[in-house]
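To start, the structure itself, in structure tokens.
Shown here: the complex without one of its protein chains, the others still in place.
Now for subunit A:
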Amino acid sequence: MDTLILSRIQFGANISFHILFPTITIALGWVLLFFKLRFSMTGNTKWMEAYRFWVKVFALSFAMGVVSGITMSFQFGTNWPGFMEAVGNIAGPLLAYEVLTAFFLEAVFLGIMLFGFSKVPGWLHTTATFLVAFGTTMSAFWILVLNSWMHTPAGFEMRDGVAHATDWFAIIFNPSMPYRLAHMLLASGLTVAFLIAGLSAYRWLIGDRSDGVRATLRTGLTIGALLIPVQIFMGDLHGLNTLEHQPQKVAAMEGNWETGTNIPLVLFAIPDEEARENRMEIAIPNGASLILTHSTDGIVPGLNNFVAEDGTVLHPPVAPVFYSFRIMVGTGMAMLLLSWAGIGLMMYKRRGVEGLPKPLLYILVPMAFSGWVATLAGWYTTEIGRQPWLVQGVLTTKQAVADVPAPFVASTLIAFLVIYVVLLTAYIGVLFYLARKAAKGEPIGTRVPQSQQAMVPAE
């Protein structure tokens, strides 16, 4: 394999690993603030219990997010030097503002939020919690501005192959930014909702009947049930926006080869890029036209429009975009079904969490990580759908790649992958371990120095 493909795999692996944790911390910060405020208002200790448990998950996720994020910021230089050389005048200030307005804020106040509970007044602790949540959201804002700009560049001009900013307002509020930001923030909310519901269901199933677990199970399901319809609506808007700016991506998402009217909505198929057709297609007549143009005989672009005279393919690889889009939407549908079923049953039986049947709880446990699946699938759709461009219409991925020997990239890629597998296993393991510990009623916020209660293993 050559440096280009290896670098792409490496970047994809690193950012996929990174995004897992921001997705959790962005929304979990706000949920923690919610728990804290509920506790201050009601004085009910179940909210404090919920806070205590989830702040641990937050701390762990945050650390994973920080270290993988540092990797990201070096990747530009080590693997994609062409990126900064060409569009550094635009990407640079955006990244700088992210560091200045977001990273420092969250990193500094995290210390106070985690360890300052008994050292600072209550209001300062709550403020610190707020600032951490605000900081993570700000960093999502800046990075998504940059990412959206890469998909729908605006507010710049090219001089000697280098992009120069002409209008910062147009750069920041580029055409796809509002959709992408909203979609991502909602994705983060959903990920956290199902993580909370899933881990709480797990605690419930192994016998935890504390008020804390009831509160979190209900909170998780409620947030999920509220956000998922909004997300589906936003997703639709996002798709329409993409249709306008990156029609070749939508054509790949829909698996549609020929431009035309009355295009069916393909539910499943095996896209065959050699033959330029779908095999084993299952489709709803007129569906795609209806969804994308809101009329059954609307025109939907096809992939064959994006092949040059000489046969050069100008659209992204079809199969990965097509499949990952279906995985995301499928997961979204599963979320809708489950969270509404859960809330419906609770309201119908009027017994709160007790009203949830066991099978539902059993399904909720693996759904704890459904948000990750949907988020990754969504990003693969978006990013692979932009290929061969790195910055749509401005810079191709190939132009940006570094001139380092392929074995270097390959060896570091393997090292990163090994670390990621180990850490991901450890992370998920520890979440369930913490849940079991909490379910057994073991105090999770211990006052004993950590190693005295440990059975100090021989070192």
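By our rule, a residue touches a chain if its C-beta (ideal position, glycine included) is under 8 Å from a C-beta of that chain, and two chains touch if they have at least 3 such contacts; residues count from 1.
The working rule: contacts and distances are computed from a predicted model.
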Omitted chain (choose from "Dihydroorotase", "Small ribosomal subunit protein bS6", "Cytochrome d ubiquinol oxidase subunit II" or "Pyruvate dehydrogenase E1 component subunit alpha") - UniProt protein name: "Cytochrome d ubiquinol oxidase subunit II"
Sole contact to the chain not displayed, among A:66, A:170 or A:299: A:66
Which residue of A:11, A:103 or A:257 touches the chain not shown here: A:103
Residue touching the undisplayed chain, where the options are A:158, A:282, A:314 or A:415: A:415
Identified contact with the non-displayed chain, of A:117, A:340 or A:369: A:117
Hidden partner interface residues of subunit A, rising order: 52, 55-56, 59-60, 62-64, 66-71, 73-74, 76-78, 81-82, 84-85, 88-90, 92-93, 95-97, 99-101, 103-105, 107-112, 114-120, 162, 164-165, 168, 402-404, 408, 412, 415-416, 419, 423, 426, 429-430, 433-434, 445-459
